[in-house]
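Right, subunit A next:
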Amino acid sequence: MKYSYFPGCTLRNKAKDLDDYARACAEKLGFSLEELTDWQCCGGVYPLGADEIASKLPSVRALNAAKKKGQDLVAVCSACYHVLKRVNDDMANVADIQTRANNYMQLDTPYTGETKVLHYLEVLWDVVGFDKLKEAVVNPLTGRKVGAYYGCLLLRPSSVMAFDDPENPTILEDFIRALGAEPVMYPYRNECCGGYISIKEQEKAAGLCKKITDSAEGFQADCLVTACPLCKYNLSKNSNLPIVYFTELLAEALGIKEAQE
Partner candidate 1 sequence: MRKIGVFVCHCGSNIAATVDVKKVVELALQEQGVVHAEDYPYMCSEAGQVRIAEAIKENKLEGIVVCSCSPRMHEATFRKCAERNGLNPYLVEIANIREHCSWIHKDMAEATEKAVILMRAAVAKVHLNAPLQAGESAVTKRALVIGGGIAGIQTAIDIADAGYKVDIVEKEPSIGGRMSQLDKTFPTLDCSACILTPKMVEAAAHENITIHTWSEVEKVSGFVGNFTVDIRKKARYVDMDKCTGCGICQEKCPSKKPLNEFNRGLNTRSAIYTPFAQAIPNVPVIDANACIKLNTGKCGICEKFCQAGAIDYTQKDEIITEQYGAIVVATGFDTIKLDKYGEYAYNESKDVITSLELERIMNAAGPTKGHLERLSDGKAPKEIVFIQCVGSRCSDDRGKPYCSKICCMYTAKHAMLIRDKYPDTNVTVFYIDVRTPGKNFDEFYRRAVEDYGVNYVKGQVGKVAPQPDGSLMVHGVDLLENKQILKKADMVVLATAIEPNPDVRKIATMLTASIDTNNFLTEAHPKLRPVESPTAGVFLSGVCQGPKDIPETVAQAGAAAVKVIGLLAKDKLKTNPCTAKADELRCNGCSQCANVCPYGAISYETRQVNDHGIREDRRIAVVNSALCQGCGACTVTCPSGAMDLQGFSNRQIIAEVDAICR
Partner candidate 2 sequence: MPVTENWKPKIVAFCCNWCSYAGADLAGSSRLAYPADVKIIKVPCSCRVNPMFILRAFEKGADGVILCGCHPGDCHYSTGNYYARRRMTLLFSMLDYLGVEEGRTRVEWVSAAEGVKFSETMNSFVEKVRALGPNVRLGDLRCKN
């Protein structure tokens, strides 16, 4: 199975781990990620305004490129996934945005939301299957107590993201379980880490992160997994609790991490 792959700006440098492990694990699990040739940054945040068209165009280009290849479009970074999926929804369902974006793009055939946007975790869940994933684990993470940190962007708004239950998601917990570790349930796993606010208001972000990591530690988590470089940055900066990308954990369980090191 081949997927179009949108790595995103951060996975190209600061979050290279997230990217490398994702690709390596994909090969091991029998699917491959073909990076789109000339993708542009998604912008990091979804432009909420109904009249913001230009800032949605990079996503439309990526979506259209995947459409031309006849592939689903996979993202690993929560923010890229969020932006791509919401722009795609606009292109499928919001007539005004659809018309105006297509007017800009001047495509041979207009893009109307045909591409399916998937998060890497969804590929693991829906295509590979967590039971198959479990079988592929060579280095089960037995005894590790891992808290899933979802943050905001994977889950909300659920009407568009339709990723998991927005208040009590389970996909990462199931993933952790498949790798042989013990998932730790804690209530603030879908609360905001502060996001972009940390550029100007470190203390604000620190407070929010502390609430999250304190809660996870209270429930005995050894570490947290996340899919978002910004969440990882904020949480790591404000806590001693190890924060790892879910792909790193995956690579470790599949025996890829050691091989690469």
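Quick note on selection: all candidates are chains of the complex that A comes from, given by their letters.
Note that contacts are C-beta pairs under 8 Å (C-beta built on N, C-alpha and C of every residue); 3 or more make two chains touch, one makes a residue touch a chain; residues count from 1.
It should be emphasised that the depicted structure is a prediction, and the values quoted were computed from it without experimental measurement.
Screening 1 or 2 for touch with subunit A: in this complex the touching candidate is 1. Within the complex formed with candidate 1, the residues of subunit A that make contact are 159, 165-168, 185, 187-188, 215, 218-220.
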